[in-house]
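The structure is given below, and queries will be raised subsequently.
Yeah, one chain of the complex is gone here, protein chain that is, but the others are all in their spots.
Residue numbering begins at 1 within each chain, and the chains themselves are lettered A and B in the order written.
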Amino acid sequence: MIRQLLALDGVLVICHFRDDGALVEGYGMLGEDMMERLAKFAHDYKRMVQGNTDQFSMFTGLPGWAPPRGWNVRGAQCTVCSVGNLVCFIDNAEASLNEVMRELTCASQY
Amino acid sequence: MSSLDTLKSLEGVSAAFEFSDTGELTNHWVAPDSNLTPETLDLLAHVFVANIAIATLQARGWETTTGQGGFYPIQGFTLVGFEWSTVGNGRQGVVLRNDVADFEAAYAALDGPG
Partner (left out) sequence: MSVYSELAVMEGVIAAGEYAYRGDRYNFKGQLSEEMARMASIMCRATTMSTHMQADILCANSDNCPFESAHGWIVMGPQFTVCVMANVFCFVQNEPGVLNRIFERMRDKLMDADEMV
């Protein structure tokens, strides 16, 4: 199912990871070993973002932030985006970040 | 700021280094018997910058929420490994052996005049 996200412009890799960080499935232009690393990184990063969001909510008392749905980190050429237990790797020049985040949100609810 | 020479004299030290506000390594010394590389020290410098930023968020939030001061501004961060620890503040760091590490001396040296 998530393989369909590769059809979006600029999506280079899409992976689904388990709650323990293990790779469930991954598609795109990375080898198995690198996809496993991406899954582990996304899992760790998700937990870190959860921790930071919890603290932000705790200190501000603002509703609507926790639990976080996802995150993205933008580099010069590429961006890593994640929603739920999905993570993808996109080319900034080709992809629409808005579209990718929207589709990731839909796919994370399958 | 203390010079690297001061940091090199800390007990159990295997590396002393300096870095920019954003964590890029700018100066370093590694003990002859250590296999630490400049690349590793550069990563450790980024660890300091990241964790001091998060600790600052925590200290600000804590002080606002509880009214208890004493944590802000953050003066340093240490990552503890099994055998080694790395101690740093905003611009400098050291790698120390845990069994002889004197953290108080390390923080004082990192804080000292250069």
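Simple rule for what comes next: a residue touches a chain if its C-beta (ideal position, glycine included) is under 8 Å from a C-beta of that chain, and two chains touch if they have at least 3 such contacts.
Just so you know, these numbers come straight off a predicted model, no measurement behind them.
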| item | value |
| --- | --- |
| Among A:Arg18, A:Arg47, A:Arg74 or A:Arg102, residue touching the chain not depicted | A:Arg47 |
| Candidates B:Ile74, B:Val94 or B:Ala109 - the one touching the absent chain | B:Ile74 |
| Residue numbers in chain B that touch the chain omitted from display | 14, 35-37, 39-40, 43-44, 47, 50-52, 54-55, 58-59, 62, 65-66, 68-84, 86-87, 95, 98, 101-104, 107 |
| Chain A, residues in touch with the chain not shown (by the definition above) | 37, 40-41, 44-45, 47-48, 51-52, 54-55, 58 |
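Going forward, only the chains that are shown with their structure count from here on.
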| item | value |
| --- | --- |
| Residues on chain A engaged by chain B in the complex (per definition of touch) | 52, 55, 58-59 |
| Footprint of chain A on chain B - complex, ascending | 54, 57-58, 60-62, 64-65 |
